[in-house]
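What you see is the complex with one protein chain gone and the rest in place.
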Amino acid sequence: MTTTFDYPVWLRVDHWLNVLFVTLIIRSGIEILATHPKLYWNDDSRPGSEWARFTRKVMPKNKLYDTLDEEEDYSPFISLPGHAQLGIGRHWHFVAVIGWILVGLSYYILLFTTGQWHRYWPASWSIFPEAWNDIVTYMTFNLPPLLPGEPLDAMQKLAYAGVIFGLAPFQILTGAAQSPAVEARFPWYVRMFGGRQWARSLHFIGLVAFIGFIIIHLSMVFFWGWGHLTAAMIFGSIRNTHWATALSLLIIAAIVAVHVAATLWSLRNPRSVQRVLDAVVAVVRRPLLRPLNSRQHYPERKLTAQHRVNGKPPCSVEYKVMAVHNFADWRLRVGGLVENPVTLDLAGLRALGEPEMQRVMHNCVQGWTSIGQWGGLHLSALVELVRPLPEAKYICSMTMQDNDRDEPSSHGGGQFYEVMDLELAYKPQTILAYEMNGKPLPIKHGAPLRLRVETQVGFKMAKWINRIEFINDYSGIGKGAGGWREDNVYYAKDVEI
Amino acid sequence: MRAGDDLPGRDEVGAPPACGGKRRRMPAEVRPELVSLLPADRDRVRGLLTAKGGHCESCGGTDFEIGHALYLGFLFLDEDDDAYMVALTCRNLECAHPHTAIRLHENDFLSGDGTLARAATWLASAPPR
Partner (left out) sequence: MVAVIERWKRSRLYELLRLKGYVAFNLPRTVTVLGATLLTGIAAAHVYVLTSRPALPTSFFVYTAILGACCLLTAASLWLGRNPRVPQVGWFIGDLVSVAFLAVYLATRAMTLPGMVAVTGRWDFAPGTMAGMLALGFIAVHMSVLLGINVSYPQRQPWFD
């Protein structure tokens, strides 16, 4: 079958939808980068070892700093929505990715079923010397010839093939490698890219490649004839080129309007953005990622020397006095919708079962990672002790941290708490950790007790816990979003990605 | 001492530097941030308690067992760079809340170098090597 390389309506529609989704992804991706604007080649995210940084901040040497202190505040002109709103940025990123993948899937299916894939995929190796000749021609400030019977020259064909069949899937694959659920269940997948931070760095390089492609693509359209080419991409053939130019600018203006609306909506009413967009993302996230269980067993030699931290220890006198007495006076109150509420000290908690030890990668929502060894009680052992009532659906971990007092870099105040679904308590490697790297859990990592839920992003793993409540509704706790970060930075409650 | 200059770097893990066989203040085995005090340090703490009229808030007792010390300056934003907390346990067996502590500056009670005590707080999470 000989395919005519025309511009069918599906190709044109997908093209403009692609423009919308790619630009949303880029802006929201820059927002995500802003929350930890440093890129590494090592999974320890070792301070000072970054190969790129996009921040002017310098951290103190004599005081504990955390990665909240390192967050940057970028302008809404380059990031969506801007102003260090990571939670909202993530929602836009994942919704746009879902849209982009759906558009991409439709594109692939239609490309291959109609034979139009030949417009991008080279038919012979001669494309390479032809592409080189095209580059030489461009360097004489002339336009090279189109390939016979095709709407592209050789260089353009190679570039489109590279982006559609190479760069786009590459971004999806390196993006997926940054999901804690994917990483926990398939550590080999992340290792394939060189590690979690390699995947992140490569994802950033992919972003730069996409921006480079867009700049060159727009230049090419301009030099080859804006009116002609936009006519092809709007009307399907080269006609009414002035109308095409006007319409193309209108379409671009509409896309810009969507960006402006998304930004304003996010900055003015982030709670509704959180609710609406997370509902969309959850449709995909839940069935795809919730079933995944952590199977991480990193070797001891991979343990990070200086595991990064987020959040600062409680500055209260009570906490400091407890700490200097090795938390002998600390008590964990477990109650709520349970048959058997208990109050335990550390010895009592330890006595509930043999400690489980796991060497796992910590995936912070900001993008950094570290590998640590955690030891503690599997959460299900505590659940079985207290016997939750049938109506209990969630576990709420409450902590001794008060963000007003303890965390100047936080986006709000009040007691830190996190809510998770009860089913997560039964997943492998979900523990209440009281040990780290073979020693009692350090103060900066949540002493005397912290949560580990390895298929979730790091902020769910509450530190400095002193109370656990089994509940059936979290709307009355804090601001009702299911956790302190959900309340104040508008993250999703379920964060397998 | 300028902060951060002469202390074991936060990316240096492993054994503390050798100090010629002298008795030295070691991180406590109970938890890595706590350091055991030398007898001379404890004597100074006791002297300071007496001088300040320190007493147990729960029972009013003035006889304390002096425990470990925790360097506060690194971990807690609201503390001075040279602040420590020293564990005190009221010796009154009837006391309902015997565990208390006293906040002191490094030069007040530590004889000699506070290097190890400070480093204990940021090396607390270092993996075994």
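Each chain carries a letter (A and B) given by its place in the written order, and its residues are counted from 1.
Keep this in mind: a residue touches a chain if its C-beta (ideal position, glycine included) is under 8 Å from a C-beta of that chain, and two chains touch if they have at least 3 such contacts.
All figures in this text were calculated on a predicted structure; none of them were measured in a lab.
Touch, as defined at the top, links the missing chain to these shown chains in the whole complex: A. Only one of A:His15, A:Lys61 or A:Arg350 touches the chain withheld from this view, namely A:Lys61. The chain not displayed touches subunit A at residues 47-56, 58-59, 61, 65, 70, 72, 136-137, 139-142.
To be clear about the criterion, only the chains that are shown with their structure count from here on.
Contact residues on subunit B toward subunit A in their complex (touch as defined above): 3-4, 10-11, 13, 30-34, 67-70, 72-78, 81, 85-87, 89, 97, 99-101, 121-122, 124-128. Considering their complex, residues 46-48, 60-64, 300, 303-307, 312-313, 315, 320-329, 372-373, 405-406, 408, 436-440, 442-445, 447 of subunit A touch subunit B.
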